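Note that one protein chain of the assembly has been removed; the remaining protein chains are unaltered in position.
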Amino acid sequence: MIFKFFPKIFPQEFSFFDLFDKQVGYAVEATRCFKEWASKGADGTMLKKIEVIEHQADEVAHTIIGQLDKTFITPFDREDICALAKEMDDITDMINTIMSRMTVYKLTGVNKTLVEFSYVIEQSVLCVERAVKGLRKPKKAKSVLESCVEINRLENVGDAMRDEALAKLFEEEKDPIAIIKWKEIYQYAETVLDICEDVANVVESILVKQA
Amino acid sequence: MIFKFFPKIFPQEFSFFDLFDKQVGYAVEATRCFKEWASKGADGTMLKKIEVIEHQADEVAHTIIGQLDKTFITPFDREDICALAKEMDDITDMINTIMSRMTVYKLTGVNKTLVEFSYVIEQSVLCVERAVKGLRKPKKAKSVLESCVEINRLENVGDAMRDEALAKLFEEEKDPIAIIKWKEIYQYAETVLDICEDVANVVESILVKQA
Partner (left out) sequence: MIFKFFPKIFPQEFSFFDLFDKQVGYAVEATRCFKEWASKGADGTMLKKIEVIEHQADEVAHTIIGQLDKTFITPFDREDICALAKEMDDITDMINTIMSRMTVYKLTGVNKTLVEFSYVIEQSVLCVERAVKGLRKPKKAKSVLESCVEINRLENVGDAMRDEALAKLFEEEKDPIAIIKWKEIYQYAETVLDICEDVANVVESILVKQA
């Protein structure tokens, strides 16, 4: 943490921590948007909203990578900053993909399994928020690690949910085209939890290096 | 750019720029091959040709990575050279995969959407060629950046094309087996444009570091 001794070299406006907070905020917003979409059924307003969020998150990711290439002293390893920026962006991207693909497939009704996924995804992304925001407070390391453990647990929950959802789909649904559609959506939903786990792995790695 | 002061340490025969030019040349060749394949329908000669191109591109990628491991001074960051080599190889690979999978699926006719994809892919890969070839001329930075912006635009065009193609496929095609086949082909076609965008991101990152 050389960083704290050279505040001038790392001015506030380029603070990676502020940019991370902003980006994880978009991931949380995306999650909330998806929860509403899943529980109320497809909705044009929500689709517009997620596209705006995705675009904003993308811009922050670009800003982070751009700053990284221009900055000599960084609060932690460059590859960890880069990985965090890309993976947080992937969360928002994947949620956008789910909602956009459901629109393409005209899946407009409420699906109980997807509602359940949206709750687990929200829990996981809130843990990601706690972990990422905690990175700037070295004293919070313990609580950051607890969030990472919870993210890993929720990824396992998601795996089981996807397996159960696929088993039910192949058992009950007789229309192969509906199977093609929902199989893809369930797999994407589980992928959001995989990406959260990737973020947790980067965060854990940052903590170990700082210890 | 320490490189230019030590021409002897970085002899011509190991020039990464020459290897990049060669590799991006194979990506352009692959694109042309695919355009002909898409517009005239599947053809055994084209399939043989793409396999040869893919093999040659693969060898150049191996040469680049091998040189990288043996070379002390490189024109830009090692991880950027490695990423460029791998992603340019991925372009040729993915085009080969599309043509080979269409052969496996016996999709031999002309498909209008695929023809459109082949044109957008050609445009994007030509921008990749301009960007990669421009890397050796620092004065061309502005035009390189313009190519990157265009690659990003074409990726968005490709996203919209894929969504439209999938929507039409699920609406009009009643045979689930045909849906399985074309869904995969359209998604692969869009993936080529994603890979071009990955190349553009690496190129932009190289430019920022050199600025």
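Residue numbering begins at 1 within each chain, and the chains themselves are lettered A and B in the order written.
The definition used in the following text is that contacts are C-beta pairs under 8 Å (C-beta built on N, C-alpha and C of every residue); 3 or more make two chains touch, one makes a residue touch a chain.
Small disclaimer: the values here were computed from a predicted structure and weren't measured.
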{"item": "Residue among B:K70, B:K112 or B:K142 touching the omitted chain", "value": "B:K70"}
{"item": "Option touching the unshown chain, where B:I73, B:V110 or B:I180 are the choices", "value": "B:I180"}
{"item": "Residues from chain A at the interface with the omitted partner, ascending", "value": "79, 163, 166-167, 170, 176, 179-180, 183, 201, 205, 208-209, 211"}
{"item": "Where the unshown chain meets chain B, residue by residue", "value": "65-66, 69-70, 79, 100-101, 104-106, 176-177, 180-181"}
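We take it that only the chains that are shown with their structure count from here on.
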{"item": "Interchain centroid distance [CA atoms averaged], chain A/chain B, Å", "value": "28"}
